[in-house]
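Every protein chain but one is kept in place in this view of the complex.
As written, the chain order gives the labels A, B and C, with residue 1 at the start of each chain.
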Amino acid sequence: MAENREPILQVKNLTKIYRVPATKIFEKKKTFIALNDASFDVHYGETVGLIGESGCGKSTTGRIIVKLLQASSGEVIYEGKDINKMSRKEFKENRTDIQMIFQDPATALNPQFTIGGLMREALRSVGIKDKAEQDKKILPLIAHAGLTEEYLARAPHELSGGQKQRICILLALLLDPKFIVADEVVSALDLSVQAQILNMIRRIQKEMNLSMIFISHDLNIIHYVSDRIIVMYMGEIVEQGTCEEIYRKGLHPYTHLLLSSLITLNADNTQGEAKDMGEIIRSESVCIFAPRCPKATDQCWHEKPALKEVEPGHLVKCHFVQTMEEAAAAARAQAN
Amino acid sequence: MAKDITKKKPSRIKNRTLRKILRNRNFMVGFCLLMILIIMTIVSFFWTPYDPNALNLSAMKHRPTPIAQWGNPDVEVHIAGTDDVGRDIFSRVMVSGQKAFQIGLSCVAMAMVCGVTLALFAAYFGGWVDNLIMRLTDAFKSIPSLMFAMMMAAVFGKGTKTTIIAITMILIPQFTRMTRANVLKIREREYIQWTTLIGMNKFRVMFLHILPNVLSVIIVTASLAFSEAVLTEASLSYLGLGVQAPDASWGALLNASQALFTIYPYMAIWPGMMVTIAVLGFNVMGDGLSELLNAKVSKEA
Amino acid sequence: MLDVQNLCVSIRMDEIWYPVLQNVSFKIDGEETLGLVGESGCGKSMTATAIMGLLDRNIKIVDGHIMFDGDDIAGLDLKAYQKYRGTGIAMVFQDSMSCLNPLHRIGAQLEETYKIHFKNMTKEEIHDKIVYSLTHVGFVNAEETMRKYPHQLSGGQRQRVMIAIAMSANPKLLIADEPTTALDVTTQNKILTLMKNLQKEHHTSILMISHDITVIGQTCSHVGVMYSGWLVEYGLSGQVLKDPKHPYTKALIASIPTQENKNKPLHEIGGVVPSLRMRPKTGCVFYERCEERCDKCKGDIPTVTLPDGRNVRCVLFADQGVE
Partner (left out) sequence: MVKRILYSILTFFLVTVLIFGLFLLMPQDPIKMKLGDEADPVFEAALRYKHGFTVSPEIGAAEVPPVTRYFRWLSGLFRLDLGTSIRYDKSVNELLSTRLPNTVGLAIFSFIIDVILGIALGVFVAKVTNSGHYTFGAIINILTQIGIAIPVFFASILWILLICIKLKWLPVTGFKPLEAGLGPFLKGLILPAISISVGGISLIVRYVRNAMTEELASDYVRCARSKGVSERRILYRHVLRNSLIPIVTILGMRLASIITGSIVIEQVYSVPGIGTLMISGINSGDCILVQGICVYIATVVIVTYLVLDLLYMVIDPRIRVKA
């Protein structure tokens, strides 16, 4: 991986807060923090996996990056420029650089159009209005994906789920994006089709040198596609590192919990001991995972841990880990 | 047991859409009822048994001629009898169809255009435009439609024109509510979010990508609106506030029979039946359409 | 205890009957857990609803028997079925949100089962029972939970309530239709463990239905693999999942992404699942997508019992069967 180059995308202190209507008559308006102070980088040609349970803010992150949602605060910096501060013209030029693939192919294709029609619509919106020119873009792509031209004349409802998802991927690729957000792209598909889609995504990513954020709740799939993994819990990033680091050397208790729930065919897993989900406490002075954490101590209830860099690129938000400096200091102390 | 249910003879009609339409009982019943009225109305433009407006003092209050006598050349045949000034009721009922369809069509067409445009405006701009439009439709909803039509009659005078304007105004909020609700629903779909991703022109999105998806709802609403238009027109004319004499309309005919129907029931029955058939036809066809197009339209929404 | 024999079910669409289940046979006894696995539309849920007698009106059992404790319950009407439901067979559904009555409190919904099945219980007894069973499925504060409405609970909690309801009348067979699909991974494990524990305690048989082959592998003693309405492979889960015989099972297991095959392309199964209308009427339903197909696949496909006791429906094993 190109380590010395600037990251293609930098996410800095991203926060998203929703207002929740009050439940009682004279109650103060409540807020719901979907995403709290998330920061990470994505490098060129890299796949970053976002993993977490439902409601952890992984989809919100994806949607903010493609600008389907507006962040409450924080920056998304694409190729050195904040996408929220770009001029209208600049934004228009870069709009198609970041594309998204949605979860459910059944609702991601407009039923009123044929596949070809949708592709032409996409090209039209970036200014390619000539039919022959459109064909020049569409036909090679279709052939490349191993589909025939006759697909272009079909309506979405005539296709199976897997075929639809392939079309969705092609639609995203049609505009030559550099960055793709894939939001649970296989979770609505059957197992036998899932493999087709995963292979396809990996292939095109390699061939076109795309950068990607891959969002999923499935540990196996995330492991399979990602170079780096970000573990999220209740809107916060709790651990981030390479695949190897997370799966073999994961440090955060939540990562442990997730990994212990991983079921594989061959290994009979042992139960992770986690307390029942207590009330979620969002406070500047409490660790977000404390209510469920088996290791929670007084410190966790009174001080919010910061993201600590354990190894270069491996960050953990927990009181029980040491940063590199601390570890080095400790080592030195021991040596002395 | 296995044999008899799985071996049902498949239908001869190959086209699946057509077969689906023909199999839909609601749609077909409604369609047939309306066809009767439509044919009757079209014929009335060229031919009616008698001149619907000609007074015939020698044939006042004739009861309907029995069917057995219909072929008899010596008898002046009045299928539905004559009214108190000798006009042939059946001819008048036929001609009334013109009024009903004229009012229905123009009202529904105008209301559809205005209502859908308003809804798109509301959904497109959002914010206070949306709020204002929706509050206004709410306000309209709290004035019963017939009462509103009566108010219009009080202000602008009675007659066909006022009736058309009044009914149109009644129908507009219905189209607006129905369309807006569905546009908002469709807008959340991922294929519309996709258009944002590729930076598509917003007007194009609205008209080419969203509107076709709410069309089925609009069609069903139109069918139900038609029935309401016919009903309101009839009620208004019945109260003497709608179509005015000498024009014939089913409601007006009923109004004219008001004093006499206890003695000459046929004067009321024919026009009343026609209104019922028209309303029934549009309602039932609307139900059928909503089944066929898979569009749920509730009257209260 | 449950013995499904040659179950055939058809569905009516546009006045034509299409077979959805064909010759499905399996048995569950004692404390066994049978897992039915397959892709959407393969008929696994249909099997469950058929056993439960909850088929919609446009779906009919056309052939076969469902023997439960010696009685054939296939095609009984609603009234006659009531004898078996709750006490004999109970069911846990996938979507716990829509399966609990949104307007009734949790307590009332649990109470209902006791009222129906234990007519001579007093109010206090029922109350104690409910508290016991809620505590048993992991609620710390059962009294408070009873007063809540379904929408006030989380997905995992609702699923536990569903399990408590299903287990309240001590059924002999528990059917679980995708019980963990809607849940998070960390909750999923808890529910599966809970079911295992309850099974041991109450000596219940479980029929588990899932699209997730790993869940089945984790929880079930027997596995049935379904494809397009047929049971293509059926046997002990250790055997079937570790050493699959049918080409479909093989391909399915090979296509799971695991940590071992990270950098290799996954095994793909080409083509698509045939829709109900498109299913081949004769021969093997998997023919179009099969990598080991041959001409014989278009003829009659035998279901053979292999020496290790599993059943496979494939011509490749036609001559390896034992009686």
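Please note the rule applied: a residue touches a chain if its C-beta (ideal position, glycine included) is under 8 Å from a C-beta of that chain, and two chains touch if they have at least 3 such contacts.
Computed from a prediction, not measured in an experiment: that's the story for all the values here.
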{"item": "Residue in contact with the excluded chain [from C:Thr87, C:Ser154, C:Gln239 or C:Thr305]", "value": "C:Thr87"}
{"item": "Contact residue for the chain not shown (choose from C:Asp3, C:Asp71 or C:Glu112)", "value": "C:Glu112"}
{"item": "Of B:Met94, B:Val275 or B:Leu289, the residue in touch with the unshown chain", "value": "B:Val275"}
{"item": "Residues belonging to chain B that touch the chain removed from view", "value": "135-136, 138-147, 150-157, 227, 231, 234-235, 238-241, 254, 258, 261-262, 265, 268-269, 272-273, 275-277, 279-280, 283-284, 299-300"}
{"item": "Touching residues (missing chain, whole complex) on chain C", "value": "52, 54, 78-79, 82, 85-87, 89-91, 93, 95, 98-104, 112-113, 116-117, 149, 151-152, 162, 165-166, 169"}
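Throughout what follows, only the chains that are shown with their structure count from here on.
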{"item": "Between chain C and chain B, distance of the C-alpha-averaged centres to the nearest whole Å", "value": "51"}
{"item": "Residues of chain C touching at least two other chains", "value": "none"}
{"item": "Contacts with two or more other chains, residues of chain B listed in rising order", "value": "none"}
{"item": "Touching residues (chain side chain A, partner chain B) in the complex", "value": "66-68, 92, 95-96, 98-100, 102-104, 107-113, 121-122, 124-126, 171, 175"}
{"item": "Interface residues, chain C side, partner chain A - complex", "value": "39-40, 138, 140, 154, 156, 184-189, 193, 211-215, 217-218, 241-242, 251-253, 255-259, 261-262, 265-270, 272-273, 275, 289"}
{"item": "Residues on chain B engaged by chain A in the complex (per definition of touch)", "value": "189-201, 204, 208-209, 212-213"}
